[in-house]
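Selected chains from the complex are presented in situ; the others are not included.
Letters are used for the chains, namely A and B, taken in the order the chains are written, and counting of residues starts over at 1 for each.
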Amino acid sequence: MQTAPVILIADPEPRTLEMIFEPDVLSRLGSLGRLVIHADGNRLSPDELDEALSEAVIVIGQIDLDADRLARMPKLRAIFNVEGNFLPNIDYPVCFDRGIHVLNISPVYATSVAETALAMALDLARGVTATHEAFRDASEAWGLASNAGCFLFTGSPIGIVGLGDLGRALRRMLRPFRCKVRVYDPWLPPRLIEAEGCEPATLDEVFTTSRVVFLFASSTSQNQGFIGERELSLMPEGAVLLVMSRAGIVDFRALERHLATGRIRAGIDVFPVEPLEAESPLRRMEGVILSSHRSGGMPESFLEIGRLVLADAELVLQGRPPQVCRRAERETVALMRSRPVARS
Amino acid sequence: MQTAPVILIADPEPRTLEMIFEPDVLSRLGSLGRLVIHADGNRLSPDELDEALSEAVIVIGQIDLDADRLARMPKLRAIFNVEGNFLPNIDYPVCFDRGIHVLNISPVYATSVAETALAMALDLARGVTATHEAFRDASEAWGLASNAGCFLFTGSPIGIVGLGDLGRALRRMLRPFRCKVRVYDPWLPPRLIEAEGCEPATLDEVFTTSRVVFLFASSTSQNQGFIGERELSLMPEGAVLLVMSRAGIVDFRALERHLATGRIRAGIDVFPVEPLEAESPLRRMEGVILSSHRSGGMPESFLEIGRLVLADAELVLQGRPPQVCRRAERETVALMRSRPVARS
């Protein structure tokens, strides 16, 4: 007789089950096998956990899975990280050798981040927040002067650094604005960039020709601070930079210098130190919109996590490859897992 | 011998020629006939003006054209208002009887207004300006609390009141957000609303079911203040209203009451009295973004005016109907020309 496959939810923190699983999603997940939960408020004993691990076909959560532990998990087929990164607490080579899928749910943040990025870009192009702030002390301009320094977003040349899930979600939102979109992404072949309706470009071309540049690149061990003094100097007067993905890829000191001059504008969602220091000069600058690392963390995004996990868990248990979560890849996971902290 | 047709630019104010005609556009307009200019800085004498009028095939500007004057303009074929409204200084019935096209260039504002409307809607949905204002005094929230009260714009039910040029431009910008869009527009047959990918709805349905409502209706002699206490009360908690077209269609006292409670949010670009009074309570409210009647008046929009005029002037002089400017219609111009002041 066939026993039901064990689906183990283990250490989903910082997510709670309620955040990521709607009741019907959890119920359908439960119907796929025997669901075992090891999470805050419902901790298993060490023996219970060991037994669950030894039987688990699917693990959902950020539990440590080193080589020793994996060796005692003969049935394991897939591991779902529900936080959004490939963390260094898994022995990836073992997983690759055994054909265990290591998956994360980072695609769920794409819509929410892209929406905020577009909101800030439109705002900076058209002076929405700046005008509103002037209304607070009745210093706003009327008539032609009210649009001084603004530009129409529609038709403006756009640059995107990093055309992964986030960049593609934004690119779709840009379609109605009929912008020329240049993309710098060294991980993608030009034909894939073109297939998204963009023009492959060098980093310098992106910064030199774009009126608005969106930063969506992942932070890796190789690209710390690669948006720096040189790149910012290439931006035309009045151009707008959106710092959306990882603070680590930007040289923030250079960015602050450039913003202080008023030559360029920026919307910033991530910072080298979070929360941002109370005395940071960014807080008083004009031409800057600040956001507290909040672009992805919408309740709607978190509930997508459970749906993605359910969809791929179902495929995996049917003996089919997962289709919707992001897979760890031998070539890149070593780079990626060095990413500092989790977007929440 | 065929004489060149007279193209008379007369009283283009508040536009200047530089604002609306790029040099090559003016030059191409001039190549279509004999260009005569009567504008600030270049006024004709009364006799010169009379003679130009008597020969004019095309008039561009807001010069008074009453029945008497029109009677002395036998060659007239088209009148272009370059300000954006059908003003009451033209004898429309005479024009209709004689087949003189009366045209305005209001379509040029559509992209610019829609872009701002979307910017403010995204901002209010996602709390962009509110968070930024909190950064000013270091009171911003981080983590899950930072998105309290926000909602994802993508997928939210949207309402549009008035599906003319402005509403359609916005509707196109909404496509990537996969929203259900309900439209109230009593001037359009349902099949045209459906052809734009929207669902025809009553005014009450729009206000009851939408998380974001955009107001783009024209102000007519029949619809003053038709968005009032009743309609605002129908909006769900946390819903967002964008007041984009004409202040006259909204009961602002009712709106202020509703905004004061914090139950709904609003982006407002037009006001019953402009500039807004310095002591207006709107200036201190939360959940409100204020804009100084500036959504349409971008330099890019003004330069479109000249291009539209050129395109249709060329057709008219070839004996063909105009295609890109908005035509005055017998049925509606009497209503429309009662609109108070010009968007600039």
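Heads up, the rule we're going with is that a contact is a pair of C-beta atoms (placed from the backbone, for glycine too) under 8 Å apart; a residue touches a chain by one contact, two chains touch by 3 or more.
Source: prediction; values computed, not measured.
This structure file shows 2 copies of a single chain, while the whole complex it describes contains 4 copies.
One rule holds in what follows: only the chains that are shown with their structure count from here on.
Subunit A and subunit B have centres, each the mean of its CA atoms, that are 38 Å apart. Within the complex, the subunit B residues that touch subunit A are 111-112, 115-116, 118-120, 122-123, 126, 128-129, 131-133, 135-136, 138, 140-144, 146-147, 150-155, 172-173, 175-177, 274-276, 278, 283-284, 289-294, 297-301, 344.
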